[in-house]
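The complex appears here without one of its protein chains, the remainder shown in place.
Chain lettering (A, B and C) follows the sequence in which the chains are written, and residue indices restart at 1 in each chain.
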Amino acid sequence: MSATVVPVTAAVPLHRALGLTDEELEAIAGKLGRAANDLELAMFSVMWSEHCSYKSSRPLLRTLPTAGDDVVAGPGENAGVMRIGDGWAVAFKIESHNHPSAVEPDQGAATGVGGILRDIFAMGARPIAVLDALRFGDPADPRTRHLVNGVVRGVGGYGNCVGVPTVGGELVFDPSYQGNPLVNVMAIGLVREDAIMRAAAPGPGNLVILYGSATGRDGIGGASVLASATFGDQDPSKRPAVQVGDPFAEKLLIEATLEILAAGLAEGLQDLGAAGITCGVSETADRAGTGIRVDLDAIPRREPGMAPFEVLISESQERMVVIARPERLPEIAAICARWGIPCAVIGRVTGDGDISVIQGGLAADGAPNPGARELARIPARALASEAIVFDRLGVPPQRRRRAPAPGTPETTADPLPERGTDPGAVLLGLLGSPNLGSRAWVSEQYDRHVGTNTVGGAGHGAAVLRVKGTRRALVATTDGNEAVTALDPYLGAALSVAEAARNVSVTGARPLGVTNCLNFGDPTRPESFWQLREAVRGLGDACRALGLPVTGGNVSLYNEAPGSAIAPTPVIGVVGLLDDVDLLVAPAFAADGDVALLAGATGPGLGGSAYAALAGLAAADDPPSLDLAAEAAVQAFVRDAIAARTVTAAQDVGGGGLAVALAEMAMWGGRGGRFRVAVPGAPAVALFGESPSRIVLTARPDDLPAIRDAAVGHGVPLVELGIVGGPRLFVELVGEGATGAAEGRGSSIADALEVPLADLRHAWDHGLPRALGEEV
Amino acid sequence: MNVRVGVVVFPGSNCDTDTAWALQRAGAEPVALWHESADLDGVTAVVLPGGFAYGDYLRAGAIARFSPVMRAVAEFAAGGGLVLGICNGFQVLAEAGLLPGALLRNRSLRFICRDVTIRAERVDTPFTRGIPAGAVLRMPVAHGEGCYYAGEAMLDDLERDGGVLFRYVDEDGRPAAPADRANPNGSLRAIAGVINAAGNVAGLMPHPERAADALLGSEDGMLVLRSLVEAAGARAVTFSGAAAR
Amino acid sequence: MNAEVVATRFRFAVNVLPRDGILDPQGRAVEQSLPHLGLAGIGAIRVGRRVELSVDAPDAAAARSLVDELARELLCNPLIEQYAIEPLGGISATRGSSSEPGGADA
Partner (left out) sequence: MNAEVVATRFRFAVNVLPRDGILDPQGRAVEQSLPHLGLAGIGAIRVGRRVELSVDAPDAAAARSLVDELARELLCNPLIEQYAIEPLGGISATRGSSSEPGGADA
């Protein structure tokens, strides 16, 4: 067992070296009715890892809403699938590759893309898009820059080669990620509704066929150690072998798989990722209530002298398992040969419900050869659906911020810096900040167009992908609000869902469903588990309120560098449907003379905002509160108004608040505007506050009555901001909090914000490359 | 009559279906040509699409030139057949010696994907005949190895013999020096595409097939693809005429 | 397996480097990062490719000419690169089909 991470000694018995607790060792003996042998222990250790078993999170995930009219496949499958009409369905899922990327950013991120793509085509869907949600520490730190460059190279290098466009994602810098970056990748695929494949191994006597790359010592122990041990040991020799991705091999795998499915040759299909063959055979057998007899000697190897446990838990990339009737073998072999992919029969489906590992070969009828030895026999369900589950203890922290109840009057004293502060300067500071500046430096390293479906070339707001042969388009985004989640996990998770859905709604699309990646710390720490529990509660409540089923996701725990947990980070992926791509509305001012409006009420609370971070008030204020009913209303309103063709541009108010939303619409539309913003209290809240459930939209003057009626109909407050046009962004502050009155209460903000477009553009364009030291 | 245009499919091609789709919009009947077959199926023109032919790990296009289909394409070209290489297809043609020069890693050492503006230096070729003289076309590039290189002498010959087909230019049509942002990869003399001396084989790094639909941002690429299809159509007639004799 | 074929296995490396005078952005990138590493005195950096392989052939000359062909045909683009062949140790007599050396990786 030398390849596992902790050397086995008298002091450290095998099961602990494999990451299993004494309690788990007993549970295993209970499932087997005997003590497990070494090989069986290794198989349990990977399958009972947090990564594969969800032993800490499963009880929480069960509380999420998963039902919906359009849901074709939900949690439990390789990816969620939802109906989009015309016989088409969309498959989507998000997954983390945090720890592998921290060890080896390039390959870690690359194999993360490869893994999530396999989940998509394992459902029978052709992958059409990737989004990457990335989080790192201080951009000025050389280590961070190394990670950013490596991860971006890895994501791009893989996606660009397999021919799947990377159309969106996030890049966030926060000190809490310094020792533990987050690399979450979401993939989207298209599949005919009647061609969806299941990851099951039905029909005793059927063949288990492994195709794709040969099996090497890649990522041995990865599932049990790399993905779930607290990260920090820098000694390479102590780490499991890093998986290396081969995007070209993945491209062949995609084409061969889709041909096999199109020809109707597969009874079941499963990708091999974490825990390799052990996971593939046990999960498929368990789902079908069957067993699988594995022919160990038949598994093609890349290296000589591999131990049985290495072959069975290897995480070598670009491999798939197809379950097929024996008479289908020749056709499957021919397709693999045509694509230059090795394939081999590595086992048989049995009726006994066990995973049995045979050394010495199987006879033609699938029975073990005379003299063959059985190295392991484990009930499939003991490895998969009946893996151990823990009810962890969750305890809220001492210090804790809560959002004020909705409607609470604003108390915040104006926290803008010293007297005479020019709000324009603050706006430029925000636009040029690492988290709000243009992402072009990243997105230009990704092929965003391959497939010729990417509408608008990607880059502004949610990604839009037309569906060839229909009038429809899919709209996708990922969002996470770690800043607020750190203050209040329930609120932060709910806000993340609200913002992701809002980003989709402002294009005119109807959000279909949610996939999510829960990035948290050590679940055995009560405070950390409390964060997870609260976030899942917020996730569930928000999805219920917005009518969004959760169709899948992924949980990544133990995101901690020595001594520091990350800000808890639920990343939410939402896919939406636009029935007619001609209705698509962009977040860019469209025409001079259009009227700009703000839908939704502005609430107090600067906690967790980009402004608070800039002004150094990070934890000095409450986060804004979220009224889920108001959120649902404002999104329904904007969708209806867009469907009625009365909206010329729409953008949600997010990071940086109203001022940044207006600035972005101005930059992207190449035209400014003259606006007036009511300031009842603190100008900073009105301009830069990030209270949710707000949307800026524009309309032709003669469509205003219709829009007002729609707003009234939805009970959404709607105020006129001003007129689009001109070379500069001008925002006049009026009312209580502004100028005179503000001066009275010691306010310091000037009475108007005025910045030329060119200055906005310059700050926004150069913020990120400067922060990364790419430009001076 | 249908103009049958072949689209070569290497295992790692990933723009083959996009290219076929765009060629269809340009009035052609696309025909997929599998890399292991040396039979061009009687097509009147061949397009080598973008992608990563055989993984392109060594040098983009290096391995592809040995495939059976490329032997057929070389013969086809030698016989005067029209061959267009887009992105990876351009790299393959250069490696195969069917086009002059080589494509090095981008000067930035990074993959670059963004819209560029290019200008056709000649509008009298089968690939550019439909482009208004001097017009500045907008279409995306997406590559890691697109820095056009040739020795000074070879570059001078190219310029003299009209071998430069496309140049990266700024919005105002001025050729972009290797360090300019308008020159995405550091190509010498802003060369974005070249054509062989016989005038029947051409390659360019930008993707016309990704600029073939207003919904996606630009239709300028259609000018290139339509030129090819029309030229191929014209030849198809003469060829069949020749065959009849 | 074909027991008649008797071949010796030779190991070679092919070093492929950018031709002199061709700009080498990788080499330049390494040079630019030297100051950050605080390494003085290093320069004239060229970054290229190294390919190690084994050949089964009746004799060293035959083996080398095979490698030379591979280098000329595939590993090196003469317009931009130059190559050198470097014999490595580890010569061993093998009896069997000459399609074997891939063995472990195949």
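The rule is short, and it goes like this: a residue touches a chain if its C-beta (ideal position, glycine included) is under 8 Å from a C-beta of that chain, and two chains touch if they have at least 3 such contacts.
Please read these numbers as outputs of a predicted model, since none were measured by experiment.
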Residue among A:107, A:350, A:477 or A:569 touching the omitted chain: A:107
Listed residues B:58, B:74 or B:177, member touching the removed chain: B:58
Contacts of chain C with the absent chain, listed as residue ranges: 7, 11, 13, 15-17, 20, 27, 30-31, 33-34, 37, 39-57, 63, 66-67, 69-70, 73-75, 98-106
Residues belonging to chain A that touch the chain removed from view: 103-104, 107, 213, 216-218, 236, 239, 241-244, 246, 248-249, 302-303, 316-317, 340
Contacts of chain B with the absent chain, listed as residue ranges: 54-55, 57-58, 63, 66-68
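As a convention for this text, only the chains that are shown with their structure count from here on.
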Whole-Å gap separating chain A and chain B, where each centre is the average of the chain's CA atoms: 37
Inter-chain centre distance, chain A versus chain C - centres from mean C-alpha coordinates, in Å: 42
Rounded Å distance, chain B centre to chain C centre (Cα mean): 32
For chain C, residues that touch 2 or more chains besides their own: none
Two or more partner chains touched - positions in chain A: none
